[in-house]
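Missing here is one protein chain; the remaining ones are kept as they sit in the complex.
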Amino acid sequence: MNGDSNPSINASDVERYSRQLLIPQFGPSGQQKLEKSRVLVVGLGGLGCPAALYLAGAGVGTIGLVDRPNDVVEKSNLHRQLAHSEARIGTNKVASAAIAIQMLNSNVAIEKHESFEPKNAVQLASSYNLVLDCTDNVASRYLVSDACAVTKTPLLSGSAIGTDGQLTFYCKTADSPCYRCIFPKPPPSSCVGSCDSAGVLGPVPGVIGTLQALEAIKFLSCMNLTEDLDRRMLLFDGSTCTFRTVKIRSRVNGCDMCGESSQLEIPAFDYEGFARGGKSIDKKALDV
Amino acid sequence: MNGDSNPSINASDVERYSRQLLIPQFGPSGQQKLEKSRVLVVGLGGLGCPAALYLAGAGVGTIGLVDRPNDVVEKSNLHRQLAHSEARIGTNKVASAAIAIQMLNSNVAIEKHESFEPKNAVQLASSYNLVLDCTDNVASRYLVSDACAVTKTPLLSGSAIGTDGQLTFYCKTADSPCYRCIFPKPPPSSCVGSCDSAGVLGPVPGVIGTLQALEAIKFLSCMNLTEDLDRRMLLFDGSTCTFRTVKIRSRVNGCDMCGESSQLEIPAFDYEGFARGGKSIDKKALDV
Amino acid sequence: MTTLELQFGGGLEALFSHKKQMEVRVPDESVRTIKDLIEYIRTTLIRERHDMFISQGTLRPGILVLVNDVDWELVDAREYVLKEGDHISFISTLHGG
Partner (left out) sequence: MTTLELQFGGGLEALFSHKKQMEVRVPDESVRTIKDLIEYIRTTLIRERHDMFISQGTLRPGILVLVNDVDWELVDAREYVLKEGDHISFISTLHGG
């Protein structure tokens, strides 16, 4: 493909990946970089299903999968969580997604993790080149971002509800914000909707999850395109099928997590309590 | 769900569709309309795979599937055609997609068609409420549009190549253009790229196919949202993750297909020759 | 008077009869900065569920404010001085997936 036949991509892989090898900015070197990459997908729901499948299709070398320890496939997931199936209702979501990935591309090494918690988040994030936040709740979003901020692991964060979606990079470079830079305090719990409580049209997380995979592929293969979602956030309004990209702030020096005088210790932090709005970091209290 | 419990949606379905039933503009009446709908997906490739799966997940009553008669799953499809699998390499694409749909939602009635050709296109299009153009070549795109124009069947037309995608409605209302209104003549064949010849990143058709499903669900469930892609075209640039929506013309009176004095007869028209640029409609010749 | 285009997203539009955008004309002596605009929206445009917009006298956490599609933190935040024709967006962050 593309003129320079590359000895390290075998013939079977050349056939499998031929349609992306034809893209000039991708090519064999992009493929090799993808194959050496390790991506962690946190959450195998409406975002994580398409994200993980497209990453697998493209030939990302190692895909880590993690969800809540006891999160199993439910019937109400199937309208948007395409990696699962009726036959796998009741199966652990990580196990179900792993089966779907294997069926699509058996080249991919899958690492299944039991949980993503304050006590193991840092270690998990540190062993991947990129993390995809495909979670569905406030506590997890702070935890994923904190782990990526402290380990300097780039984080592609997607979210969706109803007919709306959002997507941005966090922690991509030393100047990139983390989630806490943008949202230092959690919203009051009365203002937080989830897909379970507020509903969602299936293709809405589908679009965002698929874009997460696209941005991941471009990033990992070093396509060196002019712009990406670092310090830019894509806003999707599915009700009118319109998108806009807005400019967001750089890393904030006073950030509780990635700021210069951060004292936040992830294993000791009460994420659930923080997300419920009960607790917020009180700098003065820490200083006493 | 949503206050008014509806006797015609059974309990199992309420659970399955609960997350979309929660959307106020969708609700039980939207679900019932979806379940009575018939959608034809033409092409089970990079666009058709996610489109068909999300339509199935949402509970569209009947999904028609059609591709080229001898189009079978190939290894080079798998990076973007997620309804297929390694085990189904060599299987007919319609059969493979039907299996994936059944695994996700066995409520869906699937109609498998052998081919979509000039001789059966009109009859096929006329028996569906909506057609999705998920094809991958110029001849098919004219044929799908012509069949929809003559039968006044709304057509959601998606396309993708490289890192670019496009999406619009054709033939939605009496004022909507058909494909020929916008593109009366085919491009010279030297200017036509296909995913097979020019390459494509998998999530690019993924995004467009998923948006086709979203627009289809909104249309079929009569969500009555303010704007849609009738006489508007969405342009997606995956290299920068940017989207824009542009305004396109209404139906053209002089259109060779949907115009007042159209004499085009679909079964007799040489689509392949037309697409190769060999032949274009010569009104004078017809008049003689 | 200053004419502004207000935009609401991520669910906040529920506070404004599901209008995602509206043009408003605000008195320029009393509504000079975004801080003033937030107070104006609270008192003039919102009829119920004020807690979805304001908490402890200021914008509630979890809302991204944009001035002509740029994060307000890049342009003086609540002290930004409104200009004729500005697009001011209030976008609630989403947590679902």
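Brief remarks follow.
Letters are used for the chains, namely A, B and C, taken in the order the chains are written, and counting of residues starts over at 1 for each.
Definition applied: a residue touches a chain if its C-beta (ideal position, glycine included) is under 8 Å from a C-beta of that chain, and two chains touch if they have at least 3 such contacts.
All values derive from a computational prediction rather than experimental measurement.
In the entire assembly, the chain absent from the figure touches the shown chains B. Across B:Leu47, B:Ala216 or B:Cys241, the residue that sits in touch with the chain not pictured is B:Leu47. Only one residue in the set B:Ala160, B:Ala213 or B:Ile266 touches the chain that does not appear here, and it is B:Ala160. Listed for subunit B, the residues touching the missing chain in the whole complex are 43, 45-48, 134-138, 141, 158-162, 164-166, 182-188, 190-195, 198, 200, 205, 233, 235, 237, 244-249, 252.
In this section, only the chains that are shown with their structure count from here on.
Centre-to-centre separation of subunit A and subunit B, using mean CA positions: 29 Å. The mean-CA centres of subunit B and subunit C are about 39 angstrom from one another, to the nearest whole unit. With touch defined as above, subunit B holds no residue shared between interfaces to two or more other chains. In subunit C, no residue touches two or more other chains.
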